[in-house]
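The structure appears right after this line, and notes come after that.
The complex appears here minus one protein chain, its other protein chains still in place.
The block that comes next holds chain A.
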Amino acid sequence: MTSELDIFVGNTTLIDEDVYRLWLDGYSVNDAVALRVRSGILEQTGATAAVLQSDTMDHYRTFHMLERLLHAPPKLLHQLIFQIPPSRQALLIERYYAFDEAFVREVLGKKLSKGTKKDLDDISTKTGITLKSCRRQFDNFKRVFKVVEEMRGSLVDNIQQHFLLSDRLARDYAAIVFFANNRFETGKKKLQYLSFGDFAFCAELMIQNWTLGAVDSQVDDMDMDLDKEFLQDLKELKVLVADKDLLDLHKSLVCTALRGKLGVFSEMEANFKNLSRGLVNVAAKLTHNKDVRDLFVDLVEKFVEPCRSDHWPLKDVQLFLNQYSASVHSLDGFRHQALWDRYVGTLHGCLLRLYHD
């Protein structure tokens, strides 16, 4: 006796959260059944393995049918085939678009192309996330990217509108899209200590301040591309380190203000010129795409690492950065105050976030 056909269709579509998770995690039906058995569900419910198998198959089939709709979540809301309560719909979508930290760290900043997709095998092996799940997550990134690129309006809003994600998840996707679009390098060894959250935080700041959307809300791609003009202008900041008088003045202003307040004052004083040179040079280099990609590498190399090697406490970094950016306003010879603020305001936030072990 073999089951040829075995289905269950409810007027309200049954969604089992546990099975959904297993499905999202890319387990095969058999693996999922084994995992469910291990969870002790048979003992709790008195069911048999056959029942569990049938149940799992059913859910998988349902999810498979829903998947097409999940690719365009508004369709899930308007479709008539599956009657699903709104709270469940939200759960389905949110979970479907949720991603693994380990996975996103691997692909963050990479081009969402076929080439990267081919590397998913390796990522799967490396992270222990099933290939299926990797594909789903990758495809989600790519899908969101495709839909919102070349769209007007706020990136987060667009994502929310087209994918009905929660605010948090939409922000994460905005970061992913932003990173993928600008191809920021995040995979270098020295960046490994950074979490996706760190990058997402920086992305949000950068979107708010450094993109076209920060100055003009009526352009396509406004939140995706960095403001080219702004990047060009950043060259002007070079004067801060190129002009020796200005550099000295800047240093003395900062040192005067921080004397006695900083635990690592002497280290700071000794390193000031290096640090400032590093930060300003990063800015000046942003005209080249290649250097834009290395932004985080540079920030870590030029600022985070030197400070860390001198054991600056975070509080001191904060004080320093406050003073460092504010003091520029007192440099009479410096004419690019607004530009400086736009640059250093974001940098300030990012560096604080990046500064940890």
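As a working rule, a contact is a pair of C-beta atoms (placed from the backbone, for glycine too) under 8 Å apart; a residue touches a chain by one contact, two chains touch by 3 or more; residues count from 1.
Just so we're on the same page, contacts and distances are computed from a predicted model.
Hidden chain, UniProt protein name from the list "BHLH domain-containing protein", "Elongator complex protein 4", "C2 domain-containing protein 5" or "Aspartate aminotransferase": "C2 domain-containing protein 5".
Among A:W23, A:F82, A:F163 or A:W312, only A:F82 touches the chain that is left out of the view. Checked against the full complex, the one of A:T12, A:T125, A:Q232 or A:Q337 touching the unshown chain is A:T12. Although one chain is not displayed, chain A still touches it through residues 1-14, 45-48, 50-52, 54-55, 57-58, 61-62, 64-65, 75, 78-83, 85.
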